[in-house]
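One chain of protein is taken out of this complex; the other chains stay put.
Every chain is named by a letter (A, B and C) in the order it is written, and numbering of its residues begins at 1.
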Amino acid sequence: MVEAIAFYVFGGLSVLTALLVIFQRDPVRSAIYLVACFIQVAALFVLLRSPFLAAVQVFVYVGAVVVLFLFVIMVLELKKERFSEYIHRGQRPWALFIIPALIGEVGYLAVKGKSKASLGPYSEEFLVKQGSTESLGKVLFTKYIFPFEVVSLLLLVALMGAIILTMKRGKE
Amino acid sequence: MITLYHYLVLSCILFAIGVAGVLLRRNILIVLMSLELVFNSVNISLAAFSHFLQSMAGKVFVVFTITVAAAEVAVGLAILVVIFRQKKTVYVEDLSEMRH
Amino acid sequence: MLDLFMTIFFMIIKVIGITLILLLLPVPLTWLERKVAGHIQQRLGPMRVGWHGLLQPIADGIKLLTKEDNIPIYADKTLFKLAPIISLIPPFLVFVAVPFGEDVTLFGRKTGLYISDMNIGLLYIFAVAGLEVYGVILGGWASNSKYALLGGLRCCAQLISYEIPLGFSVMGVIMLTGSMSLLDIVEAQSQIWNVVYQPIGFFVFLVAGIAEAQRIPFDLAEAEGDLGSGYHTEYSGMRFAFFMLTEYIVMLTVSVLIVLLFFGGWNGPFLPPIVWFILKVGFFVYLFMWFRFTFPRYRYDQLMSIGWKVLLPLSLANILITGIFLA
Partner (left out) sequence: MSIWLLLLIPLIATTTITLITRRHKDLSSYISIGAVVLCFIISIKPILYFLRNPHAEPLEQSFTWLNIPGLYVEIGTLLDPLSVLMLFIVTFVGSLIHIYSRGYMHGDPGYSRFFACLSLFIFAMLGIVLANNFIQMFIFWELVGLASYLLIGYYFEKPSAADAAKKAFLVNRVGDFGFILGIFVIFYATGTFNFLAIEKQIEAGNVGDWTLLLAALLIFCGVVGKSAQFPLHVWLPDAMEGPTPVSALIHAATMVAAGVYLLARTAFLYHAAPPEAAMVVAYIGGFTALLAATIALAQSDIKRVIAYSTLASLGYMVMAMGVGGVSAGMLYLTTHAFFKALLFLAAGSVIHALHTNDIWKMGGLYRKMKITGSTFGIGALAMIGVFPFSGFFAKDEILVATLASGNYVLFIGGIITAFLIAIFMSKLVFVTFFGEERYEGHPHESPPVMTVPLIILAFFAAVSGFVALPGLEPNFSTYIDGHVEGGEGGHFVAILSTLVVLAGILVAWLIYQRGFVRAEVIANHCHPLYRVLENRFYIDDFYDRVIVERIYNGIGRAFNFTEIHIIIGFFVNGSAFITREIGKALRLLTTGRLQEYALLMVGGVVILLFFFIFG
């Protein structure tokens, strides 16, 4: 009961804020609604019994990614856009047709699709006993150690790439 | 009772909103933000699968997705800044050099 | 049913209690800071209002409350009003996971001196503390003024940069304890404080903590010399007071975290735990004030290079060394 209420509140808010993100004319406000949306998603992660993911969500998305967005918005001094030009007009009729179709199809698949997957060993009792974060960590550093290393390398490369891209090249 | 399907439908709606943002907005920053929305919707469905199928793989992949998203944003925004320095615009359709 | 009621009741009591403490503590702290400043600079500090100026903060408060609430014409009004509140929320959220002592018995019920003991406590604290930057950056943006914007950007870059060594410097402690719960971490220090094992970690945490609290020598965001007054240039009255409040609470948070992570929390001989806790936190709060009137401010590029080129490698080295010793 409580869980259902929480789901509908957080889910509804996340949809609402997501809509606000894409229909704001002021990029700063978009970013702020994005933060709100991310926090709702973090709450959903808590509902899904993964507090670690929630914390990482807040840490990375809210604490870093959106701050970066804001930072760029401010560095570039992007102001509110005029009403007539913030949406790509030529695309609108197509998008109006495609987006509902997408929702309908994926939603249909989500509800009607039959999952053939079998249940894994990580039941709720198991997670409570073992600690969900500990279980995640163990899996991450044993079975998925190679992708983990690859991803960390990717992050490093992206970091250096970003630095080098934006570096002002001497005096040309 | 909240089931996997609730989460999947929610994720689907968020995904569609994100795609709509990518398709409709002219400001490349908002396009990137919409991409983040798409990432998040996928994360929700991954975490939901992980929870309801009692498997760890989904959560592990959420961690990876978040990392990759962070990398993507860093590089994407860096490119954006460089483009802005050169062309003084953030509108996607102004950036069509690759056509030639 | 009663049990649930009592749990909720205690929860509310604790939340209110901590909120009150956090809201009121800055009041004496401002007085203390001015007194410390005065004595370090060989003068008396506030003396007029009350005995040795004790009532000075109240007078200041009244003054701030009655000031004109000025909003610049070209400011983004919603965000301008929102920013101080946003900046005040994260420090409060941090204290959800911060314990003040061991379990005590109240009205015949055992209860912990904390709101929630999470097993990802530290991660939560850092995640929430990272949100502090929003108040700053939005305040700077909303004011629609060059000084405020520059101050906001600087401050944003500073906070983000120093969050990284701050987070990494704690890794050593987490590795030693094997837990991210602050209760476990404090408990693990009942014999020897972590600072003995983690001198580098402590140093990095202290420096990065000062930067996170935007105290001198890292108060580049304010930098009244070159930026007027940083991101809150345009703020006045209570909105300004909110930012001040935030600064003090963050300073308090950093001190509390230092004590919990590196100086054994409330562990100590003879005296009751809560007294030890207050003493230790007080010492670090005093240390911060002392720094403020002792060190000159860094230049902005120096600040950034300290963060990325000194603290970050140091904290990484600390993780490495700890790992080697643990392995």
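Going forward, a residue touches a chain if its C-beta (ideal position, glycine included) is under 8 Å from a C-beta of that chain, and two chains touch if they have at least 3 such contacts.
Computed from a predicted structure; not experimentally measured.
For the chain that does not appear, the touching partners among the shown chains are A, B.
Only one residue from B:4, B:53 or B:92 touches the chain missing from this view: B:92. Considering the whole complex, the residue from B:19, B:37, B:56 or B:74 that touches the absent chain is B:19. Within the entire complex, the positions of chain B that touch the omitted partner chain are 19, 22-24, 31, 92-93, 95-100. In the full complex, chain A makes contact with the omitted chain through residues 88, 91, 94-95, 98, 101-102, 105-106, 108-109.
The rule is simple: only the chains that are shown with their structure count from here on.
Ranking A-B and A-C by contacting C-beta pairs places A-B first.
Rounded to whole angstrom, the centroid-to-centroid distance between chain B and chain C, based on C-alpha atoms, equals 33 Å.
For this pair, chain A with chain B, the centres built from the Cα atoms lie 6 Å apart.
Centre-to-centre separation of chain A and chain C, using mean CA positions: 28 Å. Annotation for chain C: no residues touch 2 or more other chains. In chain A, 52, 56, 64, 75 are the positions where the chain touches two or more neighbouring chains simultaneously. For chain B in complex with chain A, the touching residues are 1-2, 4-21, 23-27, 29-30, 32-34, 36-37, 40, 43-44, 47-48, 50-51, 53-57, 59-60, 62-64, 66-75, 77-82, 84, 90, 92-93. If you check the complex, the residues on chain A that touch chain C are 26, 28-29, 32, 35, 51-52, 55-56, 58-59, 62-64, 67, 70-71, 74-75, 131, 133. Across the interface of their complex, chain A is touched by residues 76, 79, 118-120, 123-124, 126-128, 130-131, 133-134, 137-138, 140-141, 149, 152-153, 156-157, 160, 163, 180 of chain C.
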